[in-house]
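Accompanying notes for the structure given below.
Let's turn to chain A:
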Amino acid sequence: MSLIELKNVSKIYRLGNQEIPALTNVSLTFDEGEFAVLAGPSGSGKTTALNLIGCLDRPTSGEVIVSNLTLGTASSKQLADFRLHHIGFIFQSYNLIPVLTAAENAEFTLMLQKVPKLKRRKIVCQLFADLGIDGLEDRRPADLSGGQQQRVAIARAMAANPHVILADEPTANLDSHTAEELLALMRQLNQEKGTTFIFSSHDDRVISQAQRVIRLEDGRLADDSKESQ
Partner candidate 1 sequence: MSIYNTPLIRKLLPLLILLSILSTTALALDIQSVIREVEQQYMGTSSRARTTMQVKTSHWERTLEMEAWSLERDYFMVRILEPAKERGVATLKRNREVWNYLPKVDRIIKVPPSMMGGSWMGSHITNDDLVKANHIDEDFQLRLLEETETNYVIECLPKEDAAVVWGKIVYRVRKTPQVPEQIDYFDEEMVRVREIHFDDIQQIGERIVPLRLTVLPLEKPDEMTVLHYRELVYDLDLDESYFSLRNLESR
Partner candidate 2 sequence: MLLSLAFRNLWRNRRRTLLTLSAMVVSAALLILALGVFSGMFKDMLASATEQYYGHLVLAKPEYHLRRDLFANLSVDITNHPALMNEPEILARSPRLRSFGLLSKQLSSQPVELLGIIPELEQQVTSLQNKITAGDYPKLEDRNGAMIGQGLAKKMKLKLGDELVFVTQAADGSIGNDLLIVRGVFATGDSRNDNNLVLVPLPWLQEVVVLPGRIHEVAMTLANPMLAAEVADRLTPHLPENTEVLGWGDLLPEMREVIAAYGVSRMIIVTILYLATGLGILNTFFMSVMERTREFGILMAQGMRPMAIRALVLLETLFLGGIALAIGLFCGALMTLYMQQIGIDLTSYITPITYAGGTILPRLHAVFEVANFLVPAGMLLLVSLVAGFLPANRAARLNPVVAVRED
């Protein structure tokens, strides 16, 4: 039983009367504990695929099944609730809410889940320690480096203990050293806690770190290292 299944998924964006096929007939499955990368040049549909997996968007055709749930007709409220409990999102940059401290940002999903304050603090402290950013709890995002910001974003995504963490080019704005560190950290969390990671990148060095590489070209599945094994 796979954790995530994309069945013949297509996504067509409409810009005026122009149709832009972002994804075309993509079928994919992910198992629990995977550490997969969506690779491909700019405009190949990586972000679109992640948004579909994360239930942030609905496919034009085909089905997305996450944790055995098909969310084809769910309301935006139901989708939000689903994301809150099952998905962690990390974006390329400016992930954090500038008026909240690092710890408050990390606590945010827990707060939405109505976890009591003390418990929230405990979880976040532990995560900050795990991610090597302990002591930065009370800093505002503006006072953190790009790498630190992304770690806080990871802490936030991890805090609610989701089934899968989706990261859209999480290292794109970092220098290569920091990028490698971050990737190593994610890999470590993936191995220690068994959290599924799916991220996108067009950086070959990052791609090489992944356990599974899925290549997209012009919205089509070009290669999947898992299939080709």
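Heads up, the rule we're going with is that a contact is a pair of C-beta atoms (placed from the backbone, for glycine too) under 8 Å apart; a residue touches a chain by one contact, two chains touch by 3 or more; residues count from 1.
A word on the picks: all candidates are chains of the complex that A comes from, given by their letters.
Worth saying up front: this structure is predicted, and the values here are computed from it rather than measured.
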The sole candidate from 1 or 2 in contact with chain A in this complex is number 2
Please output the residues of chain A touching candidate 2 within their complex, sorted ascending. 47, 51, 54, 56-57, 76-77, 80-85, 87, 89, 91, 94-95, 97-100, 104, 107-109, 111-112, 156, 160
